[in-house]
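For this view, one protein chain was removed and the others were kept in their places.
By letter and in written order, the chains are A, B and C; residue numbering begins at 1 in each of them.
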Amino acid sequence: MPFIPHTEQDVREMLVTIGAPSIDALFDEIPASLRISGLDGIPEGLSEMEIGRLMGERARLDGRPLSFLGAGAYEHHIPSAVWTITTRGEFYSAYTPYQAEASQGTLQLIYEYQTMISSLTGMEVSNASLYDGGSAVAEAALMAVRAHRKSKSLRVLVPQTVNPNYRRVAISTAGNQGLRFETVAYRREDGCIDREALAAYAGEDIAALVIQQPNFFGQLEDVDALTDWAHEQGMLVIAVVNPTSLALLKPPGEWGKTGADICVGEGQPLGVPLSSGGPYFGFMTTRMEYVRSMPGRIVGRTVDLDGKQGYTLTLQAREQHIRRGKATSNICTNQGLLMTAATIYMTLIGPQGLSKVAAASMQRSDELVEALTQVKGVRAAFKGPRFHEAVLLLDRPASAVLRELEAQGILGGLDLSGDYPELGSALLVCATETKTAGDLARYAAALGAAVQKVRAA
Amino acid sequence: MPFIPHTEQDVREMLVTIGAPSIDALFDEIPASLRISGLDGIPEGLSEMEIGRLMGERARLDGRPLSFLGAGAYEHHIPSAVWTITTRGEFYSAYTPYQAEASQGTLQLIYEYQTMISSLTGMEVSNASLYDGGSAVAEAALMAVRAHRKSKSLRVLVPQTVNPNYRRVAISTAGNQGLRFETVAYRREDGCIDREALAAYAGEDIAALVIQQPNFFGQLEDVDALTDWAHEQGMLVIAVVNPTSLALLKPPGEWGKTGADICVGEGQPLGVPLSSGGPYFGFMTTRMEYVRSMPGRIVGRTVDLDGKQGYTLTLQAREQHIRRGKATSNICTNQGLLMTAATIYMTLIGPQGLSKVAAASMQRSDELVEALTQVKGVRAAFKGPRFHEAVLLLDRPASAVLRELEAQGILGGLDLSGDYPELGSALLVCATETKTAGDLARYAAALGAAVQKVRAA
Amino acid sequence: MNQILEKSIFEYSRAGRSAHAQQPPGADVASAAQKIPAALRRRTAPMLPEVSELDAVRHFTRLSQLNFSIDTNFYPLGSCTMKYNPKACNQYAMLPEFLARHPLAPDTQGQGFLSCMFELQEMLKEVTGMKAVSLNPMAGAHGEFAGVAMIRAYHRARGDLARNEIIVPEAAHGTNPATATMCGCIVKEIPVDAQGDVDLDALAKAVGPNTAGIMLTNPSTLGVFERKIEQVAKLVHGAGGLLYYDGANLNAILGKVRPGDMGFDVIHMNLHKTFSTPHGGGGPGAGAVGVSARLEPFLPVPIVGREGDHYRWLSEADRPQSIGRLSAFMGNAGVLLRAYIYMRMLGREGMSRVGEYATLNANYVMARLRQAGFDLAYPERRASHEFIVTMKRQAKELNVTAMDIAKRLLDYGFHAPTTYFPLLVPECLLIEPTETESRETLDGFVAAMASIMAEAQADASTLKTAPHTMPVRRLDDVRAAKQLDLTWKPVNSAA
Partner (left out) sequence: MNQILEKSIFEYSRAGRSAHAQQPPGADVASAAQKIPAALRRRTAPMLPEVSELDAVRHFTRLSQLNFSIDTNFYPLGSCTMKYNPKACNQYAMLPEFLARHPLAPDTQGQGFLSCMFELQEMLKEVTGMKAVSLNPMAGAHGEFAGVAMIRAYHRARGDLARNEIIVPEAAHGTNPATATMCGCIVKEIPVDAQGDVDLDALAKAVGPNTAGIMLTNPSTLGVFERKIEQVAKLVHGAGGLLYYDGANLNAILGKVRPGDMGFDVIHMNLHKTFSTPHGGGGPGAGAVGVSARLEPFLPVPIVGREGDHYRWLSEADRPQSIGRLSAFMGNAGVLLRAYIYMRMLGREGMSRVGEYATLNANYVMARLRQAGFDLAYPERRASHEFIVTMKRQAKELNVTAMDIAKRLLDYGFHAPTTYFPLLVPECLLIEPTETESRETLDGFVAAMASIMAEAQADASTLKTAPHTMPVRRLDDVRAAKQLDLTWKPVNSAA
C-alpha cells in the first residue's frame, strides 16, 4: 500500500485494541445513504517508476523555448544552493512554527528574511509572506483602508500602469468588502501615470494610491512626486515593486518626503523558478506604526526561560486563529518555502550581486530593444527611463508575429492588445541577466523573419 | 573571488599577524626557478549561471536514447528518496568517519549496509565498499592468494564467462604482484563454463576459481557443482554476482556444500545511476575467518564510556594508514557515497521489492528476446536459464545494425565481436523493469528495419 | 535535531565578502545606474548579508537542523494532516522543463503541464463528488474566500441581495469566520451539542432570508463526523442558503463519503493536507475549489479546458460570470503538480485507503490514550482522522496544562499535537496521526504521553519548565509581542 505502513497483523491487532470488527466499522457514524463504495473515476495507482516516466514525457512536451516573457514573472539565475537547501526535509516538511522551541530554524530564517526585505524596501517591518504579488496588492489595499487614521473611504486609485492582473486580483478580492478601485490613465509618450488624470482626484476622499515601480510597461514612474502628491491629498501610498530593481532604484521607504506607507510585490525574482506561475510569494513591508494592521505571520526575537535569545511568532492577535472574524486577514498557510528560498537567494547574491543582476538585466533589455527596433516596422512605444522591460509597437498584429516566433522556439513577449488595445499591436518584452548576446541576436533575426512572413501573408 | 571569503582587509590583517609582507612571500621557500606566474592555458572563470547553461547544452548533446545496454551497468528505477537523502550535505560533504563520535550517521549507515549486503550475498562479513566491480574482482583475487591457508599459488582461474573488463582490471591490477589469471573456455550451446576445459586443471595448485553468476552472457552457471569442484581441488571460490539477481538466485554463501569464500560484485544496480560508468561501488563480503585478510574499511559496533552503543571503524590494522606497506590493500578513499545510496535503495526496495525488480527484469528480457528473435536473421545464441541479459546472433554485422538503430534513438546492445569473435555477429542485450511493452515493440520494429536496411546495403 | 543555536546571518557578514560565483558576469552597475534619473536611484545599499557561499550553506543547513519536521519527527498536529510528502512528488515537479515554463507561455508550449492540471481537476471532482473544479486558490483560506465569494455571486446573480450572513459552528477554524469577513459577510456562530454535532435548533433559529450560507467541516474540527449533515443541508438549503465544505478534514473520509453527496455546494480542498504537498514551514499550499452545477459559472479563472486533444486555459471570456482572478497567474502550479503526482501514485485504491488508515490510526491512538488514563473530549464518539484529549482534569488536579504536555512532548522527540484549538474544548490536544505513520510510532507516542502523565504526577515542574532538550527553553511570547524586535540591527546601531 503506497505510503501506508500497516501490515495485516498491525490492522488486526489495532482493531482489537479499538474494539472494532473492521476498518469499515470505524465509519459507522456516517449515514449509510451517504457512503460510497469506491472512486471509479480515478485511474489505477502508478509506481514511482511509472509516474517518473510519465512526468518526464510531459515535461518534454512543454519544451524549453527561449523566452522573452516578463510581465510579472522573471527568469533569473538561481544558485544551486538555494533549492538544495530549501528542499531539505527539515524546511520542506515542517509546519508553521507554532511550537517555537522545535522550530527555531524556520523562525530565525523568517526573522532574517524580515530584516532583508525590510531593508531592501526601505521599510521598518515585514510579514513572513503572502500568496503572491497580486494578492499582496489586494491585501495592501484592504490594509490601507483599515489602517487609515483619518479617512473611512473605500476608494483606492490604481493607475493603468499597475499590472492588469494585480488590478484584477485586487478587485476580485477586496471588492467583496466594498473597496472601489479606480483606474488612472497613463501618458502615451512615456507610459507613466498621467499626472493630469491624477490631478482630477485632488481633494477627494480616497484611501490610497497604488504606484508600481517599475511599472507594468517597465517604465520608471516619478515616485517622489506621486508619493508627495498622494500624501498631500491624505491618501496612503501603496508601493508595488520588483525586488530586483530595488538594488538600483530608490526604495519605497524613501519615496517623496516621508516614504510610501505600505510596500508589496512579487517575490518570485528572488530565487523562485518560473514554474508556470507558482508557487511564488507576495512580500509586504510597512512602517512600524501600521504593524498591527498588517496581515500574515510575523516573527519576533525574544528570550527563553534562561534569558537565551530565541524566535517566536508574534502579534498573533492580528491573525485568524486568534481574532477569527476580526482578524486582519484570513490568511493562514502562506508561502513559507518560497520565502525560505528567497532568503537563501538574497544571502547568496548579496547586495553587490543584486545590483549586478539588476544592472545586467537593464543592459540586456536595452540591447534587446536596440536590436529589435532595427527590424523594419518595429519601434519602442515609450520614451523615458526603463528597468528591464519595454513595450514595442509592431506594424503587424502581435499575435501573428508571436506565432511565427514560437515556431522558431522563441517566446517573443506578451501581446498587450487585450489589456491595452489603444496601443495597437504592442509587445511587452523582457531580458534579464540570463540572456546572452547570442540569444538577443537570435531573437532579432527571428523577429525580422517573422514580421516579414506576416507581412507577406 | 569564487569560493574564497577573504576581504581585502582580512588579507591585510592576516598578513600582519603572520608577519609576511604579501601572500606571495608565503611561497618564498619555493626555489624561484620553479615558480610560475600563472596558468595561461586555463580558460577564464565562469559564473555558476554560465556553467549551468554550458552543462545544460552538453547534457542535451548526449540525448536520451532508449537503451538496451547492460554488460555490467544496468538501468533500474531509483527511488527519488535515495539521492535526495544521499546528497544531504551531512553525507555528501563529510570525510571518512575517523572521528567516530562526530560521524555516527555515516558509521551506523555502513554497519547497516554491511548487514544488508552480507545477508544478500549469504556471507558473514562485508567491508564498506571498493572502487567498482572490476577492481573488486582484482582485490578478491589478491585476497584469495593472501588468505589461502594451504597454497602459495599465484594462479587464479577466470573463465571467459566473467566480464572481460573485470578480467582486464584483474590483470592490470593483480598482475603486478605476479598473479596469473588463466581463462577457461565456455560451452557454445549454453554459454556456461566448459566443465571439460575446467577439468583440465584438476589436481593443479591454483589459488582460486572465479565464478560469475549470472555470467557475462546473462546465463546461469551451475554454481553448486563448480564450487564443490573448486573446493575439492583446494581452490578458494570467488563469486562475482549481480546484487539484483540475488533476490532470486542462490546467494554465494550457499553455493555448493560450503559456499563461496569471497563474494564481490558491482553495486551499481542498487540505486546508482548509470552516469557514464561511475561513480559506482564494488562490494565484497566473505567468511568471518577471512575478515582480517579483507581490504577496505570495516565498521564495528561497540560501546562508549557510558556503555552506550555506538559505531566505529575497526580492524584498522589491515589498512594502509596503520600497516602501510603490509596493508591488505592500498585503498583509502572508497566509494562511500554510493554505498550510502545503495543502503537507502535496499531499504526502500526491501526484500519483496528486490525480488520484483529481479523478476520483472527477467520477464522483460525474456519478452525482449522473444520479440527480437521474431526478426528474420536474429536468433538466441544460447540455451539454458538466463537472468536479464541474452546474447543474440545476427546474420549481418552487429556494428552496422547498431548504427542503424542508433539513428532511430535506440542503443541496441553491446557488439561482442571484439571480445568474443568466435560468436560471429553477436549482440548482448538487456532489459530491466524500466522497459515497457511499448519499448520492446519499438526496438523489435526498429531492429527489423535495421537488419533489412543493412541487408539491402 | 541540533541543539546548538546558530548566530544571525548578519553576524557573518563582512563588507566586500561575496559568493562570487553567483554574480552575473560583465554587469556594469555604474553605467546602469547612470541611466536611472538621479532622483530615482538608490543611495545606500540594502542590508543583505555579505557572505561566502560556504557561510551561507553552512548557516542555513544548521538552521534547518533546528527544526522538527515530518522527515525527522512524528508530527500529530491535529487539523494539519502532517503526513509523509513523497520525495517523488518534489523530484518530478521540479523537472527542468516544468521549472522553466513561464506562466504566460502559450498553451501550445505547455500541453504537458496543462494535461496534468486537467487531469487533476477531474480527479478532484471524482473524490469530492463536485461538478467542477478550479485550481487557483493558493491555500485553504484562499479557497474559502473563493467559495464564499462564489456563494455571494450566486445570490447576487439571482437578485437575492440581502444574503450576507455566513453561519459557522463555534468549533470552526479561525479562517472560516475570517474569510466570511473578508468577503464582506456577517458571521453568525452557532453552538455544537454535547456530542459534537451541530445544534440543529440553534441552526434553525439562525437561518433566514439573510443567510448566504453555512461553512462546515465534516468531520468537524472536534474530530467527529457530523451525523446530522443531511438535516443541516436540508435546513440551510430550505432557507435559501448554500453549504460550504471546509476541506481541511477531507483526509478522514477520502473514498468513503463525498462532500458533494452530503449536499455541499462548494468545497475547498487543502492539497497540502489531503494530497500531501509539503507544508514548507508555513506554506505554500493549494486550496482548489469544487462546486455543484449551480456555482460552476462563478468559479475563479483560469481553469483548464480540453478541446479534443488540446488543453487550454479558460479565462474571463469563457466564464463571464466568474468571480475573477485570485492570483496574478494561475495559483501554485508547482504545488498542484505535486498533488497530481501524489494522486496518480495512490490511484483509485490508494485514495480510499487514505481515509481508512488515517481513521484506523486515530482510533487506535485514541483507544490507547484512553487506556492510559487520558480524558477524551468525545468519549462516546468514533474518532475521525483526529480526536481531542482534554487536560481539564489535570489542569485542576495537577496544575499542568495542555501546553505543558505539548512542550514536554518535544523532549520525547514528538511534535506536539494542536493545542487550544478548537477553542470550545478546554485544555485540549487535537491529535491527528495520519495514515502514513506506523503502529510502532503510534505506540511510541502513547508511551511518551503515559510517561509524561507519570511525570506530572511525580513532579509537575518537569513539565512546567519543558522543553529541556530543545535549542531553547520555553520562550517568552509576551515579551515578544510587547518589546517588538522584528528585524536584526547591527550591534552598534541605535536599535
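The working rule: contacts are C-beta pairs under 8 Å (C-beta built on N, C-alpha and C of every residue); 3 or more make two chains touch, one makes a residue touch a chain.
Here the structure is a predicted model, which is why all the values come from computation and not from measurement.
*Asks:* By the document's own contact criterion, which visible chains does the hidden chain reach in the full complex?
*Replies:* Missing chain, whole complex, touching shown chains: A, B, C.
*Asks:* Of B:258, B:302 or B:374, which sits in contact with the chain we cannot see?
*Replies:* B:302
*Asks:* Looking beyond the chains shown, say which of C:144, C:386, C:437 or C:485 touches the absent one.
*Replies:* C:437
*Asks:* Check the options B:151, B:165 or B:373 and report the residue that touches the missing chain.
*Replies:* The one listed residue touching the chain not shown is B:165.
*Asks:* In the complete complex, the non-displayed chain touches which residues of chain A?
*Replies:* Residues 1-10, 45-50, 56, 79-81, 84, 89-90 of chain A touch the chain absent from view.
*Asks:* Going by the touch rule given at the top, which residues of chain C touch the chain that is not shown?
*Replies:* Touch with the absent chain occurs at residues 1-4, 12, 14, 17, 21, 52-55, 57-58, 61-62, 65, 70-73, 84, 86-88, 95-96, 345, 413, 436-438, 440, 469.
Here is the rule we go by: only the chains that are shown with their structure count from here on.
*Asks:* Suppose each chain is reduced to the average of its Cα coordinates; what separation in Å results between chain B and chain C?
*Replies:* Distance between chain centres, rounded to whole Å: 46 Å.
*Asks:* Of all the residues in chain C, which ones touch at least 2 other chains?
*Replies:* 17, 21-24, 51, 53, 57, 61, 86, 88, 90-92, 96
*Asks:* I need the residues of chain A touching at least two other chains; which ones are they?
*Replies:* Those would be 47-48, 52, 77, 79, 87-88, 433.
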